[in-house]
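Note that one protein chain is taken out, while the other chains of the complex remain in position.
Then we have chain A:
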Amino acid sequence: MKRGKFLKFVSRNGELFIFSLPAIIYIFIMSYVPMFGVIIAFKNYVYDKGILGSEWVGFKNFKFLFESENAYRITRNTVLYNLGYMFMTTVFSLAVAILLHEVAKKWLKIYQTAMILPFFLSWVVVSYITMAFLDHQNGFLNGWLEGIGLDRVQWYFKASVWPYILNAVHLWKAIGFSALVYFAGILGIDAELYEAAKIDGAKRWQMITNVTLPQLTPLIIILLIMSVGNMFRGDFGLHYFIPNNNGMTYATTDIIDTYIYRALSELGDVSMASAVGLYQSVVGLILVVLANYTVRKINEENSLF
């Protein structure tokens, strides 16, 4: 009986399932098939013995991350930055999506294109753009500062400014795509609801707070739950290339991923690197399940699963 229901659900939404097929295949090949490789994390992987032939070492590979004096610093940075990114991206891209929907009908395509463009740039390219602003000798920012009679700032040596820079750069790159997702969500809202609100005499602001936002809530929550899963997985490119991987700013830019890179790139130890990857994934999974559980407690309709 239950199976019949599921099949019916599938056949009713056939087109949508076909749409998601490429992503499902991609994830299956790139994420599920190699999953067998996680056993490397518990082995001392030596190439000529192969993955199965290498010696088991238990949790030894996990040791270095937790024994590190920097464990606290990198965990704090990773989590705080991700919270910051989550909050900023959600708030600003919601605002932009609503603005696009409410006022920008005429230049819609131009706004959208301009905003989504940075999303397709690699972090290396972005790092040169930020360098054009922050370069100590020739950067725009120092030029302006001197122009208005202030002292030049050595941005790349100054740890305290980086939380702001990184949040700004991340927002600049992420807002286009995120706003597009919310904009698509708004377009999906039944026009009848707006008509009904209009008949009841609702103002624009009231329509936003009483129609748009409540209708978008499930979407917002889904996206939030998904990003909670990445709470322990920092954006390596952003934190490595934008601050120019500079020792003097590690206090505020170093995250788990960049630390691991620094500690292991010379050692080239696949097993230790896998151990960290596994640790991040397991914590991510726990966080997703917890977040979903909380949402379901509050409102079952809105939970992801």
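We adopt the following convention: contacts are C-beta pairs under 8 Å (C-beta built on N, C-alpha and C of every residue); 3 or more make two chains touch, one makes a residue touch a chain; residues count from 1.
Criterion: contacts and distances are computed from a predicted model.
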Name under which UniProt lists the unshown chain, selected from "Membrane protein", "L-lactate dehydrogenase complex protein LldG", "ABC transporter substrate-binding protein" or "Hydrogenase expression/formation protein HypE": "ABC transporter substrate-binding protein"
Options A:69, A:151 or A:300, residue touching the unrepresented chain: A:69
Chain A residues touching the omitted chain (full complex): 13, 16, 19-20, 23-24, 26-27, 30-31, 33-38, 40-41, 45-51, 53, 60, 63-64, 67-70, 136-137, 154, 156-157, 177, 181, 184-185, 188-190, 192-193, 215, 218-219, 222-223, 226, 230, 233, 236-237, 244-248, 250, 254, 256-257, 259-270, 272-274, 276-277, 280
